[in-house]
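With one protein chain removed, the remaining protein chains of the complex are shown where they sit.
Chain lettering (A and B) follows the sequence in which the chains are written, and residue indices restart at 1 in each chain.
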Amino acid sequence: MDFNLTKEQEMVRKLMREFAEKEVKPIAAEVDEEGRFPRETVEKMARYSMMGIPFPKELGGAGGDTLSYIIAVEELSRVCATTGVILSAHTSLGAHPIYQFGTDEQKEKYLKPLAEGKYLGAFGLTEPNAGTDAASQQTTAVLKGDHYVLNGSKVFITNGGEADIYIIFAMTDKSKGTKGISAFIVEKDYPGFSIGKIEDKMGIRGSSTAELIFEDCLVPKENLLGQEGKGFAIAMQTLDGGRIGIAAQALGIAQGALDECTKYMKERKQFGKPLAAFQGLQWMYADMATKVEAARLLVYKAAMKKDEKKPFSVDAAMAKLYAAETAMEVTTKAVQIHGGYGYIKDYPVERMMRDAKITEIYEGTSQVQKMVISANLLK
Amino acid sequence: MSVTILIEKCRGCRLCLKACPFDAIKMEDGKAVINYDKCTNCGACEASCRFEAIHVEREEREEVKDLSEYKGVWVYAEQRQGKLMFTSLELLGEGRKLADKLGVELSALLLGHEVEDICQELIHYGADKVIYANHKLLQNYTTDGYTKVITDLINEKKPEIVIIGATNIGRDLAPRIAARLNTGLTADCTKLDIDEEQKILLQTRPAFGGNIMATIVTPKHRPQMATVRPGVMKKMEKDESRKGVVEKVDVNLHDEDIRVKVEEIVKSAKQVVNLVEAQYIVSGGRGLGGPEGFKLLKELADALGGVVGSSRAAVDSGWISHDHQVGQTGKTVRPKVYIACGISGAIQHLAGMQNSDCIIAINKNPDAPIFSVADYGIVGDLYKVVPMLIEEVKKLKEQK
Partner (left out) sequence: MKIIVCIKQVPDTNEVRIDPKTGTLIREGVPSIINHDDKNALEEALKLKDKYKDVHITVLTMGPPQADVALREALAMGADRAILLSDRAFAGSDTWATAKTLTAAVKKIGDYDIIFCGRQAIDGDTAQVGPQLAEDLGIPQITYVTHLEVNGREVKAHRALEDGYEVLSTKMPCLLTAIKELNEPRYASVRGIFEAYREKQVEIWSAKDIDINLNETGLNSSPTNVRQTFTPSPKGQGMILEGNGRDTVQELLFKLGEKHLI
């Protein structure tokens, strides 16, 4: 068992750390305050082939592996959870399904520009009545001639409104239940497709979270992804991978909060001593650091198993479950350690705490992760 | 290998491991071990060891050249457009000390076109002799022209020490000369001295971004060359009664010798220095009482060649714009000197400036937290102290 990163992965971390510190961190507070989508960061990332890390060069990607991509999400999230999720949703949810299930034509037409960062990707599964109960899809898709006609709406879609390409799930055959759901590649300009409400959120406020509305939206039949009826399987498999991305985001948030504490505890003095000299706080800090490291090992292992093409669903679920809970705990404690200063916006830890909460909810709530884990292990 | 650990003396205290700038020491079985792939023989470990357990061998080569024919200290007198650079006077002051310690002559080396009037000034500031090379092709500095003339002169007259100011030009010229003469050159020295026993030049300079100081010697090559950081050495008092010799030398230089042409020399106005790169920052806080205070601080900043900073309180009050803000929600700075005027020193502000080389605090309140991080504090009214500071700084600059 080798716990070492490869030289490429080390260099990717170094690159992403530098990029995050210089390009992302300086605007993180403003992005959060204004709820502004950091389009300029996305354009910079595209320039340095950061938007397609795990995809082969021939398909517009960087020719890297899953773990390198995960490290990139971690390093970005460490300074800005918004930027981390933009990359994660785009790569794992928007681009990856096309990589895994797309035809050569679809890969050429859509995956390449997504991997190159020319297009931004998104994934539309959740509906007002279908959250954890994802199978209860009410959006319909009816084949009429050369097009599928989509009707319905999606809600809480990350990158919604900013993305160019959406992977949309709709019911093509109600009678077949989950086997009646299909996946489609939808371009933002297709007639009948519009963006509804953009949500005002507790955290990851720069991430554009939108309602998608389909009113007789015409999608060319070549844009069916995979086969009719295979949509639900595609969604579940895609979410398995996306889970590792969110776990990496949670890990990054936790690490960022921990790093802020490391700095603050040495600077802040009370009773003539730095906070780092008080045993109660030292113990709190030690617990936090240990949990972050444990989360890291779970996240990296899930990524490695995916790279080794081994089954990784349970690993991904465990990683997301643990990393998200760790992020929530560590950021809450980080605010506590900062005392009054942790509660005001001068310091980033209150934002990190607000950002952490969503990691326990999206791409499968912590409860869903527990379902996945127990279902797999108790069968 | 030149660095050895004396195992019996090594206590495993790890001071050397921490001191090594190249990460070339690790502990094995409680003793220090050198990784010779990384070791550069810099000697930082030897200096850090309290138990004399590290020995850096500085081998003596068998054949020692006869260096006794090299005599005299030379100072390169840099002139630009007929004006002598101030640092040349500093060099003369230092050169004088070195020459006196060695009991030898101090010569100033002057290259240019029709710049005779500088010769007397050089003598008044300490030179015994001025070696003056006058030629049209030496009017403007060129690497090729100046290197050729100077190396020819050095080969002919054999000085034992040549010091050059570490200006942009000095740092272009000196290494070229040293390479042509195959001799040693030490850059950017902040201290020069003579080893009494060996009669050689001790050249002390900062390295590692100023985190360590090193003393360098050039034992077996001549001349011993050093560039000297401007603004560090002291010039002598001008003595117009001093007498000296001006030796005009022939210059053997042709157009084709000079491969880089000077098309134009452009002087530019002082550019806007940004906070993050500034070496001097004068910062104001709530104690200013209003925006006019920043005008006063700007005067001081200008006098020091720096920029104005601010605490958050002043920015929030609308007295100055946000891009001057230093602190947790502003910029983090590391200047040489940070002067905090009317700033209490809240932790958010300290987070942005506590790594400054030297922190000076001026505040009415003797209990202000800023004083606990300041290197120097003045308890008083900044509106009285700062004007005096401005005057005194301007006086100092004029002296230069």
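Quick note on the criterion: contacts are C-beta pairs under 8 Å (C-beta built on N, C-alpha and C of every residue); 3 or more make two chains touch, one makes a residue touch a chain.
Quick caveat, the model's predicted, so the values are computed rather than measured.
Touch with the chain omitted from the figure is made, among A:P38, A:G64 or A:G84, by A:G64.
Check B:L153, B:L202, B:L253 or B:V326 against the missing chain and you find that the one touching it is B:L202.
The chain not shown here is touched by just one of B:G95, B:G112, B:G126 or B:G184, and that residue is B:G184. One chain of the complex is left out; on chain A, the residues touching it are 6-8, 11-12, 14-15, 18-19, 47-50, 53, 57, 61-64, 68, 72. The set of chain B residues touching the chain not shown comprises 1-2, 15, 18-23, 36-44, 47-48, 58-59, 61, 143-144, 147, 167-169, 171-172, 174-176, 178-180, 182-188, 190, 202-203, 205-221, 231-232, 259-268, 280, 304, 336-337, 357-360, 366, 371-381, 384-385, 388-389, 392-393, 396.
What we mean here is this: only the chains that are shown with their structure count from here on.
With centres set at the average Cα position, the gap from chain A to chain B is 51 Å.
Chain B meets chain A in the complex at residues 312, 328-329, 347-348, 350-351, 354.
Residue ranges of chain A in contact with chain B, taken from their complex: 29, 267-268, 341, 345-347.
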